[in-house]
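For reference, the structure discussed in these notes is given below.
Note that one protein chain of the assembly has been removed; the remaining protein chains are unaltered in position.
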Amino acid sequence: MVPLSYYVILSVIVFVTGVVGVLIRRNIIIILLSVELMLNATNINFVAYSYYFQNITGQVFVFFALTVAAAEVAVGLAIIIALYRSKSSINVDEFQLLKW
Amino acid sequence: MTFTLTLSGADLLLLLPEMLLTVWLCVVLTMDFAMPRLPKDRLAYLSVAGLAGVLANLVWFDLAGIGGTLFAHMFVVDRLAVFFKIFIVGTTILVILASVDYVRRFRFFKGEYYFLVLMSALGMMFMASANDLLSVFITLEFSTFGFYVLVAYLRDDVASNEAGLKFFILGVFAAGLLAYGISLVYGETGKLVFSDIASPSATPGLVIGFLLIFAALGFKIGAVPFHSWIPDTYHGAPTPVTAFLSIAPKGAAFAILIRMFFVSLAAFKPAWVLLLVGASILSMTYGNIVAIAQRNIKRLLAYSGIAQIGNILIGLAAGTKMGGDAILFYLLTYLFANLGAFAIVIAVGNLIRSDEIEDYNGLNRRSPFLAFAMLVFLLSLAGVPPLAGFIGKLYIFLAAIDEGLYTLIAVGLINIVISMYYYLVVVKKMYINEPTDPSPLTISPPMKVVVYAGLAGTLFLGIYPQPAINWVVAATLMFSNLAGPAAAAPTLVLPIGG
Partner (left out) sequence: MTGSEPLLDYLGRYFSIVLFIGIALAFGVVTLLISYLVQPKYPEAEKLSPYECGSEPFSDARMPFPVRYYIFAMLFVIFDIEVIFLYPWAVVFDKIGLVGLVEMLVFIGLFLMAYVYAWKKGALEWD
C-alpha cells in the first residue's frame, strides 16, 4: 500500500507548482490553469485523507471543489472574452490602465 | 455506513429566509426574460420588496430567538448569524435603491444586474450561517461568483473589465489557498465543523492550514498584506457594486472569522493575537497614509476602507466577547457611513460623470443637502463625536484596553489623526473651493431614501447607541465564556448617550 505521506508530498508539489504558476506566468489562461492545479492538489489531499480516516467528508469536499472549479472557469472565460474584445490580448502586463 | 436524511418542518423553518430569497431571485430572473418590455426599475423595486420580506422574517427570528443547526452542523442559525444576515440584507436593500439610476446607463442586461446582486446576497447569507469549513468554502465562492460578474459589468468600459480581471485572478487564487488550507486542517483533525476542530496541540499542518485560510479571508476583507486588489477593483467597478463590495462581503467574512478564531482557535489565542495585531497595524497605517495621495474619490474610499478594516481587526485581536460586540457595532456604523458616502459618490457621478475629488469643488453651492450628508458621513468615518463612527471606535478601543493592547491603541489613535486630514481635504473642497460649474444638482427619490437612511443611522447610532449595543451584546452571548474581564459585564454603559 502506498503510504499517506506519498500523496501529501505529491499534493504539495502540485500545489506549489500552481502557486508559482499564478505568481510568475503572464498569460491569463495559464494563470487559470495554475489555479486549477491548486484546486486539484486540494482534491488529492482530500481523497487521501478521506481514505486514511475512513471518513466520507473529504470526498464530499472534492465534489464541491470540482464544481467550484468548473464555475470559476466559466466566469473566468467570460471575463477574458470581454477583455479580449477590447484589448486583443490576454497578457496581464497589457492591462495597466488601473495601476496594478 | 448508515445515515438518515430527514428534514422536519422545524428544520425547514431555519432555512426560511434563504428559501424565500431563492424563490424571489428566481421570480426576478423569470420576470426579466419572460416580460422583456417591463421597465427594469420595476425589477429593482420588486427585489427590494422581496428583501424586505426576508428582513421581516429575520427580525422575527431575532425577536423570537429561533435557532438551531442543520445538515450535521454545517448550517447554524443563532443570534450571531441572524445579526449578520440582517446586516447583509439591509445593505443589499440600500445598494439596490442606490443602483436604480446607475443601471439606466447600462446598455445590456439591466435585469440581470438585480438578479446577480440578490444572488450574491444569498451567498453571503449562507456565509453568515457557515459553521464548518466545507460550507465556508462553498458559500464564499457562491457569493464571490456574483461579484466577479458585477465588477466587470460595464462591458464596453476597459477599466471595468480590468477591475473584473484583477478581482477574478486574485479571487480564484485566494479560493485555491482556502481550499488547500482546509484540506490540511482536515488532514490533521479528520473533521470540518468549527467546534470539532478545536484541537489542543498546534501541529505544523494545522498551523499552515489555518494561516492559508486566514490569508483567503484576509483577501476577502482586504486587510494588508492581502489588499492589492482593493483600489483597482473599487475604482473600475460600477460605483453601486463598489459600495456593495465594500460592505456586505466584509460583514459576511467577519462572521466566519469570528467563528473561526473564537470557537476553533480559542486555545491558541496568544499566537493569533500577534498575527491580528500585525495585520491591524499594517492595514490602518497603510490605508490611511496611501489615502492621502488619492485624487479619485472611489480610490480614497477604497484606502479608507482598508484602514477601517484595520480598526475592526483590533476587535478581533482583543479576542474577547466585548471584542466581538465591538466588531459587530463597528460594522453597523461602517455600513451607514460608508454606504452613505458611496451613495453621494453615485449621485454626483450620475450627474457630472466624474469621480475625481477636484470635481467636488463647491459642492455646497450646487447641492447643500449632498454636501452636508457627505460631511456627516466622512466625519463619522473619521470618528468625530457625536456621530456613529466615534462610538464604534471608542467601543473597539475599550475592548482593546481590557486586553492591554496598548500599542495597538496608540497606533489606532495616531491613525485617526492621519485619516482626519484626508477626509477634511474633501470637506474643504466641498465647502470652501469655488465650483467650476455652479449649476445646481438634484437627486432622485430612491437615492434620497438611501442618503436619509445613512444619515439616520449615523446620527442615531452616535447619539443614542444603547439599543444597538444591547442588540450586539445579545448576538454574541455564546462567546461569554471566552477569557477576559469584559465577559463578566453583559451590558456596557458608554459615556455618551444611553
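Per-chain numbering from 1; labels A and B assigned in written order.
Quick note on the criterion: a residue touches a chain if its C-beta (ideal position, glycine included) is under 8 Å from a C-beta of that chain, and two chains touch if they have at least 3 such contacts.
These numbers were taken from a predicted model, which means no experiment stands behind them.
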Worksheet, complete the sentence: Among displayed chains, the one left out touches A, B
Practice prompt. Kindly state which of the options B:6, B:201 or B:439 is in contact with the chain not pictured.
Written response: B:6
Item to complete: Over the whole complex, note the residues of chain A touching the chain we left out.
Response: 1-2, 63, 66-67, 70-71, 73-74, 77-78, 81
Worksheet item: In the complete complex, which positions of chain B touch the hidden chain?
Response: 3, 5-7, 22, 26, 29-30, 33-34
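In the analysis below, only the chains that are shown with their structure count from here on.
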Discussion item. Quick check: how many Å separate the C-alpha centres of chain A and chain B?
Written reply: 27
Worksheet item: Can you list the residues on chain A that touch chain B in the complex?
Response: 8, 11, 15, 18-19, 22, 28, 31-32, 35, 38-39, 41-42, 45-46, 49, 53, 55-58, 60-61, 64-65, 68, 71-72, 75-76, 78-80, 82-83, 86-87, 92, 95, 97-100
Discussion item. Using the touch definition from the top, list the residues of chain B that touch chain A in their complex.
Written reply: 1, 134, 137-138, 141, 145, 148-149, 152, 155-156, 158-159, 161-166, 168-169, 172-173, 175-177, 179-180, 182-184, 186-187, 190-192, 228, 231-232, 235-236
